[in-house]
Each structure stands twice: as C-alpha cells, then as structure tokens.
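The structure under discussion is supplied below as structure tokens; questions concerning it will follow.
Left out: one protein chain. Kept in place: all the others.
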Amino acid sequence: MIRVLLVAVPVVLALVGPLFVSDDVPRGAPFMPNSALGTDFVGRDVWQQVLLGGQTVVLVALLATVFSYAVGVPWGVVAAMSRVVDDILMRPLDLLLAVPSLLVLILAAAIAGPGLPVLIGVVTLVNFPDVARISRGAALEIAARPALEAMRLQGESWWRTSVVYTGRSMLRTLAADAGVRLTGALYLVASASFLGVGVPPDAADWAVMVDRNRVGLFLQPWAVVVPALLIVALSVGLNLTFDRALRKEAV
Amino acid sequence: MTVVHVEDLRAVAGERVLVDGVSFALAAGRVLALVGASGSGKTTTGLALLGEHAPGVTVTGRVSVSGRVGFVPQQPAGALNPVRRIGGVFREIAAVLDGDPESLIATALRRARVPAELLRRFPHELSGGQQQRVVLAQALVGDPAVVVADEPTTGQDPITRAEIVDELASVAAQGVAVVLLTHDLDVVRALADEVVVLRDGRVAEAGPVALLDAPRSPYTRALVAAQPRVTVPFDGAEKPPLVQVNGLTARHRKTVVLRDVDLSLGAGECLAVVGRSGSGKTTLARCLSGLHARYDGSIRLAGEVLPRSLRRRSRTQLAAVQYVFQDPRSSFDPNRTVLAQVARTAVRLSDGGEEEALAGLAAVGLDEATVRRRPPGLSGGELQRAALVRALLARPDVLVCDEITSGLDTLTQASLLDLLADLPCAVVLVSHDLAVVARLADRVAVLHRGDLVEHGPASAVLGSPTHPVTIGLLGRAMEQEKRT
Amino acid sequence: ATPAAPQASAPKAGGRLRAAFAGGGAKEVLDPHLANLFVEAARAKAMFDKLADLGADVSAQPRLAEKWEPDATLTKWRITLRDTKFHNGQPVRAEDVLASYARILDPNRAFRAKSSLSLVDLANSRAVDARTVEFALKRPFIEFPNALAAFGAYIVPAGAEDFSEPVGSGPFSFVSFEPGKSVVLKKNPDYWEGAPHLDELEFVIANEESARANALLGGQVQYAHDLTPTTARSHTDGRIAIHRSPNSAVQAFAMKLDRPPFDNRDLREAMFLLADRQQLVESVLAGSGQVANDLFGKGYQYYADDIPQRTRDLDKAKFLIRKAGAEGLTVRLDTSTAAAGMVEAATVFADQAKGSGLTIEVVTGNKDSYWSDTLKNGSLSSFRSGAMPIETHIAQRLLSDSGTNVTKWARPEFDELYRKAVSTVDVGERTSLYREMQRSLHAEGGYLMWGFADWIVGAAPNVGGISTAPANTLDWARFDKVWLG
Partner (left out) sequence: MTRYALRRLAIGLVQVLAVVTAVFLLVQALPGDAAVALAGDNPDPRRIEEIRAAMGLDQPALDRFGAWLSGLARGDLGVSLVSGRPVVEFLADGLGPTLILAVVSLVLLVPLSVLLGVVAALREGGVVDRVLTTVTVGLHSIPEFALAVVLIAVFGVQLGWLPPTAVGADLLAQPQVLVLPLVVLLARPVCSVSRLVRAGMIDALASDHVRHARRLGIGEQRVRFAHALPNAVAPAVQQLARTTDWLLGGVIVVEAVFVIPGLGTILVDAVAGRDLPVVQGLAVVFAVTTVLVNLVADLVGFRLAPRSAVVA
C-alpha cells in the first residue's frame, strides 16, 4: 500500500498536475510565505511549480532510462553474438566508461546547449554503456543455455530466439538493475541542474526547484522540501516495487 | 549397536503427504539403502536424519541418531564453495570438534582417499570424482556415527562409480553406519546390507538386501525387473552408411577435445558412444547436431556435407539431425507451457501443429493436463520424455541422445528404452550405462581423452574389447553383474 | 526588512581577517595586470596602487598620482607621484609608472587595461623627474584620469615579470599563496594613506554563494563577498551583518537598431513601456535594487537624473505595437546563464509582454559564448554590466566604432557630441553635453535598462569600516579601512 502510494503520488502529480495550473500566475517577491507553499526564487507560486515540474523530471528520467535500455540492450545482445562484433562494439564503451561521467555530462551539455532532448541524450549517453555491459553478460549466459540451443534446433526464427526468448530471460536481470538506474537518472538530472547544464535555470522541474530554491531554505523550506520528497518518494517506491516483483518471481 | 532409529516418520507439504510412516533402524557399520522411484521421498527421509527439511515441509515422527550425522549431497559440485580452498573449509569443520584438528583432518582424508595436496586447490580445480571424495571426507571428519549419501553415483562413469562404491564400503567397514539414497540397484546390491523400498512416501517393502532377488511386493518386483543387464548383443546386418564422420578434430577455445575421429552409422542403426567422464562424448554429439561449430574434418549425412553451424543448415537438414539434451529441465523455457514448446518443432520443421504434438506426447504417456503446465510443474522423467517427443516431431533421420537415462529410476528408464528401441531412425546414444548400451546399440564407439580408441559392431566391442579403457569400463560393469 | 548594517565600534588595530570570494580556481594568478575576477581585483588593490581610482560617484580620484594637470590641448598630462615606497623599500618612481604602462601596452600581450590606455602615446611620454611623469595622448581627452583608474592599470616596479611573490606599493604586502585556495597578506605599516587596521588579511576561495554564506555563519570567515538577497534576508538575527552597495550593476535588455524589428523607433518605445520595472526588481533582484530609467550609471557623475522615470503603460505600448505593424509578431529574446538573473528576467519580461500583441519567446543560449554571440546575432538579448564611468560606457558601447556596441547605436551626431564632451574643459558645459547624449539614448536608444542591482557583502558583526561604494570602485573591498571590533 505504502509502496503504491509512494509511486502513485509523484506520478499522478506529474501527469495531471499541469492540467490544474492556471495560465496567468501572479508573480510576487521571492520566498514569501503568502500562499500554501509560498513563493520560489523568482516569486512564483511553489504549488503551481510543483504541479508543473513533475512532467520533465519523470519524463527525462523515464525516457533516458528507456533509451538507455533501448540502445544498451540490443548493443549488448549483438555484442554477445560474435567475438568479432564484440570487440568492435564493446571497446569503445570501455572508453566511454573511462571518461568520468560528469566530464561527459559537462562536455556534452556544453557542446549541445541546454534543452530537454539534450539532457535526455546526455543521461542516456552516461547510462547506456553500463546497460550494454549488463545485457552482454546476461545474453552470453543465455546464449549458452540449452533452452536456446533447443530452440535453434527446432529451426526457430531469429525473432523468437533472440528477441522473444532472450529478451524475456533477461528481464529479471534488467528489472533488478532498473530501479537503481532510474534513481541514478533522477540524480543525474538534478546534478545537471546544479552544474548549470541541460536545463534552463528557471525551468519548472522538481530537480531544478531543489537546486534553485535551496538558497531560500531558511525562508521558505517548502520550495525545496516538497519537490525533494516527491523525487525521493518516486525512487524509493520504484525500488520497493522492483524488489517485491523480483521476490515474487523468485518464489 | 543401533545408531539410527526412525519411527513413523511423516513429512507433509500442505495437503500433500511426501513421506508416510517410514520406520527403520540401523546399526553401526551397516549400510541401509533407501530405494524407490524419483519423487518417492528418499531425499526427504535422508534430510530428516539431519533434522532438516525443505521449506514448507513439516516433519513429524521420531528420529534418533546417536552421534553425529555426515551428509554427502547429491551434487558435490554445488556443495563446495567456489571461492574457498578445500583445506580452509576442512580446518573450519575440525575447529568445532574436539580433538587435534590436524589429526582429525588427516584421518578423514585417509579414509576418503583424498590426497593431502588437494587441500590447496579450489573446487573447480578438481575432477568430479575428486569432488565426490572431498565431500565424503568432509562428512567423515571427527568420526560421524552415520553417513547419509544421496545419489552418490548418478552421472558417473562405471569406473568412477565403482570407486565410490568401494569408498563407501570401506567407510562402512570402519564402523560407520551408512544410509544410501539411490535408484541404482547395482549399487545397492554392491553395498547395502538392508533395503527399504519407498513408493509414494510409504515403505513398500523392507528387509535384508537379498529381498531384491526375491521381491515380495509387486512394486519392488517391477523395479528389479525393469533393470537392464549388460548382455552381449547379437550382430545385426551391416547397413549402408547414413552418417559419416571423417577426421573430426574439435576444440574448446584452444584445447583439443576430440582428435581425428572417424565414424560411420547406417540408417536405422544405433551407435553408442561410451567413455569416461570428460572424454569428449558430449562434444562429439554436439558436433553432429550442429551445436559445436569449432571443428576440422567433415560430417556427412547421406553423402552430403552438413554445415557446421545450425545457422547455415537448411530446414530439412535441421530436421534430419535432432538432439536430446542431458538435462531436460534446462533445455526448456520455464515461461512457456511444455506443449507449446514441443509443438514448435512440428510447426517449424514438419508442417504439423499442436495435435501432432499432443499425439506424440500421449504416446509416451504424457496426458494433456500435464503438458499444458509449464516445465517447473513436471518431474524430471516427464520432461525427459517431452524433450524426446520434441526431437522426434521433426521426424529425424538421426537422433542424438546425450545421457538421457541417468537420474531416472529403473521403471521410467525402462519405458524410455522401449521407446528408443522401436524408433525407425538412426540413434546416437551417449551413455555411461553399459547395460543400456548393450540393450540398444548396434555399434559402439569408445572415446578416451578425445581419441576414438575402439569402434565397431556392438558384439565385437562389448564381446571382445581390446582397449584397456573399454576393458576397464566393461570389467567394472561385469563385476557388478557378477555380484548379483 | 533589511537590518541596517550595524556600525561596529570605533576603529581598532590588529587581528587577522579572512575574506571569502568566488575565484577562478587554480587558474588565478597574482599578476595585477592580469586581474580579471573580483578576487583578483581585491587582492591587486590590497597589494598595489593605481594612479587613480573610481570614487563613490564613479569618477576618477587621485591615488598614487598626487595630482594631474592637462595642458591646454588636453594632449599632454603632467602627473605628480606621491612620495612612497614599494614593499621592498624601493621608491615608486616615474620610471616604474612608464614601465608598468609599457608592459600593459605591449603589442604581443593582452592585458585588460590595454584598450583603456591605448590612447597614451608612450613614445612621446617621459619621466620629467623621479616623481613626475608627462603623458602624451594621441588625441585630446579630458577624461584621461578614467584611463588611469582603469581595471588592472596597476603600478608595479619596473622590470617586474615574476609575480609569484609580488611586490607592490599597496596597503598590504605578500606572505603566501596557494592557487585556488588562499592568499595571505600582512599589513604595510608604511602605507602612504596610513597603515591598515588589520595585521593580516587572508583571501580564501569559495565559489558557491551558499558556501561563502555558511562559512561566514560558521565563523570560518569574517567577510563574504557577493551574497544573494535571499541570504541577506535569511539571516536577520544579527549573526551576520549585511552591507549593500547600491548601483553596482545594471540589468537590461538590448535591442539591435540596425535590423528589424527594432529598427522601428515606435516598437522600441513600446518595449520600454511594456516593462514593469518594479516587478522585475521585486522578483528577479528580490527587491535588492532600484528601478532604472533606461540609462546607465544612476548616481554616477554626469547621470541625467532630470529625465522623468518611465513606467509601464500597456495601452500605449499596444497602440505603438499596432502602429509599428508588429501585432502578432513573435520576437526572440536571447538569454543565457552567463550572468546571474538574466534568464529569470527574460522569463518575467516575456510574461509581462503577454496580451500586448507582441509575443516574446525566451531562448536560452550557451553561456560560454554568449557575450560574443550577442554582439553579432539576434535582435533582442539580455544584458548586464558592472560599474564604470558613464564616459567609459559610452566609449565602449555607443560609438560607431565601439568594440562592444551591442545595440548597434551608430549616430554621427552622437559620436560628435561625445568627441566634444571629452575635449571640453568646463565641467558644467561637459555635463550638459552628457545630458544631451543621455536624452537621445533615453528617447530612442536600444538599451532597455530596467534595474540597478545592489551588491551585497556579508561580514561578521564585529567587522567595521566596510564601505557601501559600488562594486569595482575604490572603496569596494577595501580592507585597509576595515577593522575587527
């Protein structure tokens, strides 16, 4: 129940929140406690910003995670198929892993300029080598399984062996990874804001709110606490859900 | 002196009764064998002696053991910690016992015939037989009153199997009571003083080992009767070759595991491949069926060279050679129903469908309700039969079977052998069990460390073996034969 | 609601003050001619002197130069030096002044003061005697003292090239330097303006504003440079004292006059009228500043304070937009995080333009190349500038040949007015020329200057003598006048 609430509250807020925001938001002085959650660092209503700000966080984190898997899983699976392809595909990733992810983040964001697509791209770029490595490991193990060999003996199509069976068998490994990876994506989005890359400094975005409103922590703590709690709730909820799903499957 | 006393042992998992009123007693230095079909409750009873039970199982009844119990689990590989050196674990075991650890360990190693230099190794650096002895030695540290050995010979070649039997015999001779859980009646005959036959958790029959020769209960009689014997078969007529293997040299990475093997097999014949563990039998079978592509030389089917890799085999070629895996469970996808998976062969390779699959499965005694379950819901024997049907639905010219009878009780095994004997296609049978080989094979190939050391008609190879390995393998089998 | 900076007790000698500044990391150097960042400027000021510096009204005040006298053509300036010494005991001589300027003007180097001093004709300048320099200028220039006060125009001993242990004539002398971390200085008891109160002064680097504030709150430093209004508001319990320097920076939007749509005067006026300056000051500067009147340098010498303040007039703006035929037009407002508050101001302004018929679309660009991009591209962009004399502002940004003419304001008659002003000796006449220039800028210029930001400095309550002069002027960050009470 708690688990469900932890996930549902932020997700619902993120999805339907923007519908409840009126267009002409009165601007006031920054960090004033004059409404339910007060005003933020440029005098906007914090509650309105909370309603607006979930979409990007949830979207960026989810999309970046999805893209990391969309790129990383086929990458790893293809690499697992042949030794030659393996070297061609995996060596460059070692390289990418050898550059600290924050340097990648700073450089990529500086080159491409701000914007959500860039942020999603960068978070994907930082994450997918790891996903590729994990998938490659899982796929290598699956490829050696008699079940897959049996399917090949049956003359099964590439689609059924490589995609349906391999994909499905990797689910457990990937699910175990996904919770932490989503959390990592949320964190990267937030850190990007701290470093001033990827998002406009006054974007309505929970992660940006946490960063930009922290100067007003003593005046108007809600402007930091509410978005931070929403991010934490989402991460914790997702991880508990994945844990539970894995435990169920293991039984 | 009675060291084990079991009275009215019951084990229940939910509604299901796994063990129902089992009682027996055992004196020091004696060997008691618990025999019975797969799933009859042997392991459950054995574990009860240790005061253990599987999760979800409730055990009632009286179990009293005077002294410690040592346990030799079914798979020694799994019981050894991959990251710990052998010696370290021995010292830990000895540390919790009274007495000088060094001498305790030395005694146990001597009794299990484990050379002391193995102590510095990791488990993966040992052969299967060595692992088995190490586990036995662990059980023997500090003079246990009882040793429970669970399926100690399953999957071992005859030579190794005989060694294990000797070891257990010598342990018993040193005054330790041994409880042997097995379905291998030869081992029972060779070792046991007393036998308890279990059927569906109940004692079907109990008494001295001689009861196997004159069983009273029909179940025991069936078990004993189903056991195949090593007999020298008659020569069949020579047939034109269907499969020809020329100069086959196969590698795993850089190690050569098969060296220059030449073989041939006629249509409808059965070729048995025998040899000690690690001699290259599975590799040969996998080369034939296209699962192992790293080899030199050629494999021809009806005169045509077979592509090395499955990917390059045409549908007819795929259908022509089929393979049945040693471990049926891992060859099924646990997420789809058995029927769905078996039927795929018909769909892909012989334009059939689910009806044919159902018919084929029914023919081996698997009803629809069973096969509509997913693999975890079937027993090992059932899955083995389903795997066989899966291969047969392709209507192959050659069926390659890797060790498909090990781990099955005699009754299940017998029905499978009948099925194989009636197949119209050629069969390549990889097996440790010479009795099975003798029953089915027209030709026999003996592998030793990657070399084909003997190859010819079954009557010739089994009747007058020339290579020492063949003699060794056969000799051990015959020896056991003689004991009965 | 800001507490008045508590004036600490009477001046007291002794003690060590730690001042936290944002820094440039390990790239900082102690060469005063290379000074670029605030911390470098403050350190240079503590160890070196310029001939002149900017006073509270941002006009040049004599420093190392005791006095200056132009000749009638305004092309020969005679400067008398104070009788003082460098930290190594050598006197400050005319030769050192000429050598310092020669170093700055070296054609192969790129010191910041170079362009300000470029009108000095070095070949014809000379040392009259040890304490008198005669500068020859390439053209008449009454504001030459502004050049002497230029950022980075410090006097160093002749021949100085190695600044790992710098020697200057300033109120503090060098003790130690850890790049990116700290600089320790000690008092120069022989300083010509009187010895500093402090015995020792340490500059420490903390790039994060919150870190500077926290270090101050935690007692780890006694002076924190450049705090936000929010921090100032957060700590009103007397644990720290807040010092504000008004008119330290101007915030603006720049429209380009040489291209559509802002080549249309009506549209520019409409923009002027659209801005709700009070709201911008409230929400972007958090109230820590004042409304501006589209003119640079409020409170500075020559500022035209007689021009009435513009206020928002939406109806008139709508009318003008319609008149300019710009109804339904979308204008792109380029901004970036290159300077604090620019993006926020852009968003607020875009909101204010809603319902005017004109749509403002805020585009956040790359911060690293923003200033060079904004010079060439776009038609409307965010702008911010620190304090400098109004003359300098005009010379750098508003003449036809100015290097950083963002608004592309290029008018021969305006250039002529400027030329006239800088060659007019009479102050009253000069002032009226500056006012005329400012009137035309106010009426039809390209800068929509909406606010002046306060500069905020925090200090421990016991620190006295902190001035509230605008940033970059003489009394800003001037630690020889500061004491620990």
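Order as written gives the chain letters A, B and C; numbering starts at 1 within each chain.
Keep in mind that, in the parts below, a contact is a pair of C-beta atoms (placed from the backbone, for glycine too) under 8 Å apart; a residue touches a chain by one contact, two chains touch by 3 or more.
Here the structure is a predicted model, which means the values were calculated and not measured.
Taking the full assembly into account, the omitted chain touches A, B, C. When the whole complex is considered, the residue among C:A339, C:L358 or C:L433 that touches the unshown chain is C:A339.
Taking the complete complex into account, C:D368 is the one of C:D258, C:E327, C:D368 or C:D426 that touches the chain left out.
Summary of contacts with the chain left out: across A:A80, A:L186, A:A204 or A:V226, the touching residue is A:L186. The set of chain A residues touching the chain not shown comprises 94-95, 97-103, 106-108, 110-111, 176, 179-180, 183-184, 186-187, 190-191, 194-195, 207, 210-211, 214, 217-218, 224, 228, 231-232, 234-236, 239-240, 243, 247.
By the touch rule set out above, chain C reaches the unshown chain at residues 18, 20, 24-29, 36, 108-110, 112, 114-115, 178-182, 202, 204-208, 210-211, 214-215, 217-218, 220-221, 338-339, 366, 368-369, 371-372, 375, 384-386, 396-397, 403-404, 406. Residues 50, 52, 68, 71, 73, 75, 78-84, 88-89, 92-93, 96-97, 122, 124, 135, 138-139, 141 are the ones on chain B that touch the missing chain.
Going forward, only the chains that are shown with their structure count from here on.
Chain B and chain C have Cα centroids lying 89 Å from one another.
If each chain is reduced to the centroid of its CA atoms, chain A and chain C end up 43 Å from each other. The mean-CA centres of chain A and chain B are about 49 angstrom from one another, to the nearest whole unit. Listed for chain C are no residues, as none touches two or more other chains. Taken residue by residue, chain B touches two or more other chains at no position, since every residue touches fewer.
Of all residues in chain A, those touching chain C in their complex are 24, 27-31, 41-43, 110, 113-114, 196, 200-202, 214-219. Residues of chain A that touch chain B in their complex: 145-147, 149-156, 165, 168-169. Residues 209-210, 228-231, 233-235, 279, 282-284, 286-287, 337, 343-344, 347-348, 351, 354, 362, 364-368 of chain C are the ones that touch chain A when the two sit in their complex.
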